[in-house]
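One protein chain omitted, others in place.
Letters are used for the chains, namely A and B, taken in the order the chains are written, and counting of residues starts over at 1 for each.
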Amino acid sequence: MGGKVSCTLGEVKNRADLIVYWGGNPAECHPRHFTRYTLTQKGKFTPNGRKDRTMILVDIRETPSVKAADIFLQVKPTKDFEVITLLRAIIKGQSVDQAQVAETGLTLEQLQDFADRLKKARFGVFFFGMGLSMTRGKYMNSAALLTLAAELNAFTKFVAMPMRGHGNVTGGDVIMRYTTGYPFGVSLTRGYPRFNPGEFSTIDLLIRGDCDAALILGADPAATMPQPAIDHLASIPTIVLDPKVTHTSKIARVHFTTAATGISAPGTAYRMDEIPLPLKPILNSPYPTDEEVLKRIYRAVSKKPPLMPPVKINSPDKLTKSGQKAG
Amino acid sequence: MSKTVLTLKVQPNIPLEAELLSPDIIAPLGNQEIAALPVILGKRQKRLDDFFHIEGDGSETLEIHGDLGRVKWIGRGMTRGNILVHGNAGMHLGAYMKGGSIEVGGNASDWVGGEMKGGSIHIRGNAGGQLGAAYRGSLSGMKGGTILVEGTAGIEVGMRMRRGVIAVRGRVKDFAGLQMKGGTIVLMSGAEIRTGAWMVRGTIISLEPLKLMPTFEFACAYNPVFMGIYAKSLSSKGFNIPYKMANGCYRRFQGDSSVPGKGEILVWNPNQ
Partner (left out) sequence: MAGNSKLRITGARVYDPANGINGEIKDICICDGKIVADIEGGRTINATGMVVFPGGVDVHTHVAGAALNFARGMLPEDHRQNDPFVRTRNLRCGISGATPTSFVTGYLYAGLGYTTVNEAAVPILTARHTHEELRDTPIVDKSTCVLMANNEILMELLEAGEYERGRDVVAWNIWAAKAYGVKAVNPGGVAGWKWGKDCKGLNEIVPGFNKITPRQIIAGLANIVDDLGLPHPVHLHCNNLGAPGNVSTTLEIMKILENNRAHLAHLQYHAYGGDDWFNMCSASAKIAEEFNKRKNLTTDAGAVLFGNTVTITADGPWQHLLYKLTGKKWGNIDVENETGCGVVPYVYKEKNIVNAVQWAVGLELLLLIDDPWRVFLTTDHPNGAAFWRYPEIIHLLMNADFRREQIAKLAPEAIGRILLPELNREYTLFEIAIITSAGPARSLGLPHKGNLGVGSDGDVTVFSHTDDVAKMFAYPRYVIKGGEIIIEEGEMRNTVEGKGILSKPFYDPKVEDFLRPQFQQFYTVSFDNYPVEIERIEHPDIRPCKGVQS
């Protein structure tokens, strides 16, 4: 079933001789990526830096990142899943339907060459952007590339990792995992964590109108989400914690101005490879930190009579084994 | 035959989780006990009669009236009896069910029959995505039973299903039969893209031409013997699939070679 095979960015710097960016434009969106981690750095086993590496860019259109690439493969829009699935078949020596290959925008020769390069790499890496993970097929496109990377390990060393958006998205994932067991799309309404992206993920909840209040931290959904989701946010009590005025704060019922984390508030941010980095404030802020605001809200809520979780009835997830010991 | 009739009197403004709406739970109870059954509105526990008017004592047949589009988990894990919903049904209808039958007059939401093992579900309107699918991370979707949909269905129909039958009269969206491991999906009006992607085993039958993945290869054109048996069984439920040589034949495609898998997609090719 594949899996998720990854590494920290230092491994890429020290070892990677084949770097594939898929559905992303790092030259403009992650401008320091090439120079700090992937292309030009001289690593332990890549002493000549850029000369020791091959970069392949896969995208649906030419972007400024093409200039940095040795090979640019232009796939037709919404054909990424097909291309990756073809590569999975080709690396295993399986036959594919020639006529359909053409529709991906690549020739069978190009795909065969690509597959050969993937297999022959000493240490290969896929970095994938929202051009892959947010287009038709969504998470299955990411799953496809992760699976391809896992399967390539039958031939050589290969890893894959997503290029995350702005803010501390990775940190959010990490904390959710160790407190609830799941990375996102978690519901605590029954008094314990349940996970179902599509049901409990933010955009879906908002579009269906399934929530009647919102607390927003470190994000500006009104700038990025579909209009029906924004309309619902505007119609319910929405509370925003943000150092500045944002699209979301403008439609919110309450906006707490908070100190900017990393500038005037300390904390920890997780890099895209899940390395935790300490944030050291350099300025003082007249505003409270996010943490202080949340703690004060929590204290105020704690004064109300506790709303205990609903009684445990035939609970919605399958319950077979008993792990519960106390409580 | 006696029946229990529930009528929605208060429309919930946020999702209402009502997994106790199942003949297994309700049949042995009296009217007042049914009324007191817990349901969960958001994070708050309520009584069933806060939302429903309840007629009759418990029975094997549960008739529910109203727009239950926000009512989740109806018939969860049921093993017997019947549920008739005169209206729409919310997410996870008949999830994990093992027996009995559910019929919905209106539309149903996502995850109808998620990981079900037996029984039958019939949706008169449209269904959402993930019909009979595996919940996230699970290795297998439905392992038995039947899901029939008269309208359309969403993405990932029969994802990772292992056994059982899903038939959809309307068109379905992307990824029908994704990572399928067995069982049968019948698409009366075809599908959008990526049908059968990453399938390992199992059969997808389409009466309309399909846009296939490049990792499926044409094998042969024929009329498999088992189609006659399928056709008879499905025609009793109003789904007529052709199986006679005189009318045409099936083009058989095998894949998904990326796995590599031995699934089959049979696309009906009528005599012109």
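Throughout what follows, contacts are C-beta pairs under 8 Å (C-beta built on N, C-alpha and C of every residue); 3 or more make two chains touch, one makes a residue touch a chain.
Note that this is a predicted model, so its numbers are computed, not measured.
Visitor: Identify the residue among A:29, A:71, A:108 or A:174 that touches the chain left out of the display.
Guide: Result: among the candidates, A:174 touches the missing chain.
Visitor: For the chain that got dropped from the picture, name the residues of chain B it touches.
Guide: 135-139
Visitor: Quickly run down the residues of chain A that touch the omitted chain.
Guide: Touching the missing chain: residues 1-11, 13-15, 36-37, 43-45, 122-123, 150, 153-154, 156-157, 159, 173-174, 177-183, 188, 190-193, 195, 268, 270, 274-278, 306, 308-309, 312, 315, 317-327.
In the analysis below, only the chains that are shown with their structure count from here on.
Visitor: Where the CA atoms of chain A average out and where those of chain B average out, how many Å apart are those spots?
Guide: The computed centroid separation for chain A versus chain B comes out at 31 Å.
Visitor: Under the stated contact criterion, what part of chain A meets chain B in this complex?
Guide: 1, 78, 81-82, 85-86, 88-89, 92, 94-97, 100-101, 103-104, 136-137, 140, 188-191, 195-199, 210-212, 307, 309-311, 313-316, 318
Visitor: Using the touch definition from the top, list the residues of chain B that touch chain A in their complex.
Guide: 13-15, 17, 19-20, 25, 38, 40, 42-45, 70, 72-73, 76-77, 91-92, 96, 110-111, 115, 129-130, 135-136, 139, 174-175, 178-179, 193-194, 197-198, 212-218, 256-260
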